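The following block contains the structure, expressed as structure tokens.
A protein chain is absent from this complex, but the other protein chains hold their places.
All chains are identified by letter, namely A, B and C, in their written order; residue positions are counted from 1 within each chain.
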Amino acid sequence: MNPLVPQVATIKNIVVETPDVRTFVVEPDHGQTFAYRPGQCAMVSVFGVGEAMLSISSTARRGGPLEFSVKRVGRVTGALHEAEPGHRIGVRGPYGNHFPVEDWAGSNLLFIGGGIGLAPLRALINHCLDERRRYGKFDIIYGARSPQDLCFQGELMENWPRAEDVGVHLTVDAADGDWKGAVALVPHFLEKLGPSPEGTTAITCGPPIMIKYTLASLKKLGFSDHQIVTTLELKMQCGIGKCGRCNIGSKYVCVDGPVFTYAQLKELPQEY
Amino acid sequence: MSLTWEPKIVGFACQWCTYAGADLAGTSRLQYPATVRPIRVPCSGRVNPAFVLRAFQRGADGVLVAGCHPGDCHYTTGNLFTRRRYSLVKRFLEYLGMEPERFRVEWISAAEGKRFAQVVQEMTADLKQLGPNWKMRETT
Amino acid sequence: MSERESRLRSLAEELLASGQVRTFIGFGPGYEPSRPLPWFAQDPAGAAQLLLNPFCGATLARYLLDDGSPGPVGVLARGCDGLGIERLLADRRVSRDRVHVVGVTCRGAVDPDKAYREAGDTPLSAELEGERVLLTTASGTREFPRASCLYDRCLSCADPSPRWADDWLDEPLPPGKREFPDVAGLEQQDADRRYAFWTRQFSRCLRCHACRQACPACHCVSCSLDHPEWLDGGISLDNNFMYHFTRAYHVAGRCIACGECQQACPAQIPLMLLNDKFMRDIRDLFGVCHPHRPQEKEPLGQFCPDDPEGWREGGAQP
Partner (left out) sequence: MKFIAAAKLPLLLERLGRHSQVYAPVAVDGRVWLSPWTGEDIAGGYVNPVNSLKTLVYPQTEAVLEFEGGETDVTVREASPPAPQVIFGGRPCDAAGLDLIARVFMEGPFVDELFRRRREATTIMTVACRQAAPSCFCRAMGLSPASERGSDVLFFPGPEGYLVEALTEAGEQILEQAAGLLDDATGDQARRACQELPVPLAGDLNTVRLTPEEGFEHPYWEHLARRCRSCGTCTYLCPTCYCTALFDVTRGTRGRRLRGWDCCQFKDFLLMAGGHNARPQKKQRVRNRFLHKLSYHPANYGEQACVGCGRCVDNCPVCLHMAGVLKDLGEVERA
């Protein structure tokens, strides 16, 4: 079986999250959805356009179909945004490592997301909520450019705040008339909230520039390198460690990542 | 080559002159072979030489670029650039090995329906002599 | 050390020391004497290592595009470099006040591969004397004909000196005339043989972009040859025809005839036969005497009311 050949799958439903983010609910036409863990990715193809590595935003243990939450940025994501339910796409995966949830038993979890970076965190948050007792306190910090750019509003506003001992803290870069919440960039907002590093693991995902400053802010707050987990994204083509593209030093983001602890990142060349 | 083979001609036609000329040929019920696939362009100056090559690549047996007579361009000077450009391109294509009959540049005004029909007739006859084009054409 | 070389060094040193330029681009020591490297001197010590000898091969103008060089930039210019600099200035990719041109007259550069083949050993030094080249190897100095030792691109050179410079290392020579005998030779064959010829050439193409990256006229920030809408990444004969047609056409009327594209090509595709065809036809059809020398308005960026219709005049034949 050629690992570069995707399964054909059907878009069952499309949820409009924000003006430029949609969630695609996808089921393979034949056979089963592959098993995957939070943080893993899959290569999604629009035939005739190409492939893109997308993080899986659904949670496997909930048993539902695959979900990809996709921001419209380029050719493939653009074509996806043009698609309708019933259209067929290709899916192959899962690729990459996953969030090391098994290491976090008893730990407080601090999720820090920016923009579409909440997609893999959503998979993780729902995964952890389903085994809520294993962890300490949850805090979710999430920022977007504007209130209308906040993804997964149902979960952000309803499901997660109602769950046991979960704090949801939202911020936007620029507010509109109705916004009553914080207006700040994620790293500043994080520093203002000032969560204690004690017994806490911070997991961050967002655009590269946000990750860079968030890592600095976490260090400022006293988090150790091992307490910080992040994800990286680099241009990928094959997803299976053969195309020589997504390397950072000797590591390939597609097979050795996308999840890295800050301690691991520091071992790598600063070239991502 | 099967007996029913008919050449395919991609004809880039300026919308102000040649395209209208082709229309006139139709409304005047002039007979000419159904070998040309007209592509309407705002001006013959719009026709990037890469379009010509792409047409051959995708299976055209002949390519025609046609626009207003020099001096009559709707945009005043567009076809004068075309003239320079395609003077070179025509020679260059032949230099690469393309038969001269496969690529033509013509000035055909909106009043010259007859001329349009005649060019297509001539080109079709020439291409029938030559047979299908395989040069610079994709193989799959 | 030749007189020109020492003059170059002291001039570059002066320019750097006085702050007139912050980088000086020339040639410096390579891994072997017959292959000097493009050299970027940023201080007097760097300038003291500049070389100027018949092995100085690659053209330098394109390095002016690198934003890595803090400017203003001084650059050594032979005829080909000079035309390359003019090209970049005319295309507004480099501004005149950021370059300081040090002109030198070049009678051709010795191709180290040809010299190795001729001499049967690694050449250590070379001297040009009229139609002869004196090659020195470990076993002594011998004489060879110019044509068998120089880079191909130098054999048809019509511009030994740049057309202008801010400083000169020696007396400039007047430009000559570029002739196109090889184009005429190919034109004499019939269409099928010409097609067979180019098929053989283009089927070797690796699409490594060495030709584009070597060219001082091929400097678009975003190149159509990188865009799948214009050309997909599939290596096939038809796509390679598309590649070379597009490349040649995009430099038609702008090519400076330095020949660096062909020199850089690892598949040895005779790219100058394409560029020369356009140059020759531009000369013949539009009366541009020296189409390879940048002019106020490029041949394809203008027209004359009475331009000929080149397609009526017998196609490939001149």
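The working rule: a residue touches a chain if its C-beta (ideal position, glycine included) is under 8 Å from a C-beta of that chain, and two chains touch if they have at least 3 such contacts.
If you're wondering where the values come from, they're calculated on a predicted model, not measured in any experiment.
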- Please pick, from C:Gly176, C:Pro228, C:Gly287 or C:Gly301, the residue that touches the omitted chain in the full complex. C:Pro228
- Note on the structure: By the document's definition of touch, the residue of A:Lys12, A:His87 or A:His188 touching the omitted chain is A:His87
- Item | Touching residues (missing chain, whole complex) on subunit A | 1-6, 8, 45, 47-52, 73-77, 83-84, 86-88, 90, 207-208, 233-235, 237-238, 240-250, 255, 268-269, 271-272
- Across the whole complex, the chain not displayed is touched by subunit C residues 30-31, 35, 37-38, 40, 58, 62-63, 66, 68-69, 113, 116, 122, 200-201, 204, 206-210, 212-214, 226, 228, 232-236, 260, 263-264, 266-268
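One rule holds in what follows: only the chains that are shown with their structure count from here on.
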- What whole-Å value do you get for the distance between subunit A and subunit C if each is reduced to the mean of its CA atoms? 50
- Here the gap between subunit B and subunit C, centre to centre from mean Cα coordinates and rounded to Å, is 37
- Query: When you check subunit B against every other chain, which residues touch at least two of them?
  - Reply: none
- Among all residues of subunit A, those touching at least two other chains are none
- Task: Please give the residue numbers of subunit B that touch subunit C in the complex, ascending.
- Result: 49-50, 53-54, 57, 70, 77, 80-81, 83-92, 94-100, 103-105, 135-139
- Sort out for me which residues of subunit C touch subunit B in the complex. 183, 186-187, 191-199, 224, 230, 236-239, 241-242, 245-246, 248-249, 252, 274, 277-278, 281-282, 285-286, 299-300, 302-303, 305, 307-311, 315-316
